[in-house]
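Of the protein chains in this complex, one is absent; all others appear in place.
On to subunit A.
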Amino acid sequence: MIQQKICLLGSFSVGKTSLIRRYVDSLFTEKYLTTVGVKIDKKQLEFNGKTHSLMIWDIAGEDDFTSIRTAYLRGMSGYIIVIDPTRPHSYETALSIHEMVKTTVGELPAVFSLNKADLKPTWQLETPQHQHLQQMGHPIVETSAKQNIGVETMFLKLVEKLGGQHG
């Protein structure tokens, strides 16, 4: 079995916890409950004939009051950065977190999630911002924890990039 630690990162209230709840427990709740600290969930999946045991770290979102401890990233195999495109500020936060991760632990497999796809008509991500994300070379997946869109794909894309490496 391949054990891998992956982290979900992003601004507060972008839906990191909801994505994990949807993926691990097939649940969704509309109410926003802020995460304080770290929650760890486990999920096993089969990919390319191998069993992967994912340890999914749900890390409290960044805001004016809290920042991500770099120690959280130790032993991480890859990460997902979640953006809420209805909030342009979360895009800026995503970029700064991505830079912080690269500076702290170097280049690792990553996926960008454009979450809240159920609210797509109200997305405010401009074309240049979308192009900038694409130029980074990481997969971009449109997701909705509410409507279960792209959630499984998002994790699979990351596992695909992780390959057989252990955490």
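The rule we apply is simple: a residue touches a chain if its C-beta (ideal position, glycine included) is under 8 Å from a C-beta of that chain, and two chains touch if they have at least 3 such contacts; residues count from 1.
Keep in mind that, in the parts below, contacts and distances are computed from a predicted model.
Student: Can you match the unshown chain of the complex to its UniProt protein name from these: "Branched-chain amino acid ABC transporter permease", "FAD-dependent oxidoreductase", "HD domain-containing protein" or "Heme lyase CcmF/NrfE family subunit"?
Tutor: Hidden chain, UniProt protein name: "HD domain-containing protein".
Student: Among A:Lys50, A:Arg69, A:Lys102 or A:Lys120, exactly one should touch the missing chain; which is it?
Tutor: Checking the options A:Lys50, A:Arg69, A:Lys102 or A:Lys120, the one contacting the hidden chain is A:Arg69.
Student: May I ask you to list the residues on subunit A that touch the chain which is not drawn?
Tutor: 12-13, 32-40, 55, 63-66, 69, 71-75, 87-89, 124
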